[in-house]
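The structure under discussion appears below in the form of C-alpha cells.
Our next item is chain A:
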Amino acid sequence: MLRREKKLERELAELRIKKLIEMSEKIKFEDYDLSRRYIILARKIAMKYRVKIPKELRNFCKKCFYPYRHDRIRVRIKKSRVIITCLNCGNVKRVPIRNRR
Partner candidate 1 sequence: MKGLPPTLRKKRRYIAFKIIPEKKTKITTRQIYNEIQQTIQSLYGEWYGCVGLKLEVFYEENSEGILRCSRDKVDATLAALTLITEVENTKVAIKTLGISGTIKGCKRFLNGKEINTER
Partner candidate 2 sequence: MLKLKIKLGSPAMVITDEWIGMEVEVVESSNPCEIGIKGVVVDETMRTLRIKTDRGVKVVEKKGRAFKVKYGRWLLKVRGDLIAFRPEDRIKKGIMLIKKSKLAKIDV
C-alpha cells in the first residue's frame, strides 16, 4: 500500500495558502469576486489538510469570505474593542484590545 506523506502535504498546503491569499490581496481592488474565490480555495486547502491559516493572513470576512476592503467594511472602536462590520453581509467581528501588563 502507498502511504500518504502527510508532512509534505501540509508543507505544500501552507505554501499554497500563502500564495493564494497574497494573490487575492493583490487583486481585491480590481476583481472582488475573484479574490473571494481565491480565499475560498485557500480555505478549502486549509480544511482538507488541517492547516491553520496564519493570523496575519486572516483578513477576510468569516461569513462571506470577501476580503476586507476599506470601502466594504466599517471599523469602529468601542468599549476597548475593534469592531469590524462587513458591509457585504453584515457580519460583525469584534477584536478586543487588551492592555499589556
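Candidate entries met the following condition: all candidates are chains of the complex that A comes from, given by their letters.
To be clear about the criterion, contacts are C-beta pairs under 8 Å (C-beta built on N, C-alpha and C of every residue); 3 or more make two chains touch, one makes a residue touch a chain; residues count from 1.
Bear in mind the structure is a predicted one, so any value in this text is a computation, not a measurement.
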item: Chain touching chain A (counting every copy) in this complex, out of 1 or 2; value: 2
item: Partner candidate 2, residues of chain A touching it in the complex; value: 2-5, 8-9, 11-13, 15-16, 19-20, 23, 34, 37-38, 41, 44-45, 48-49
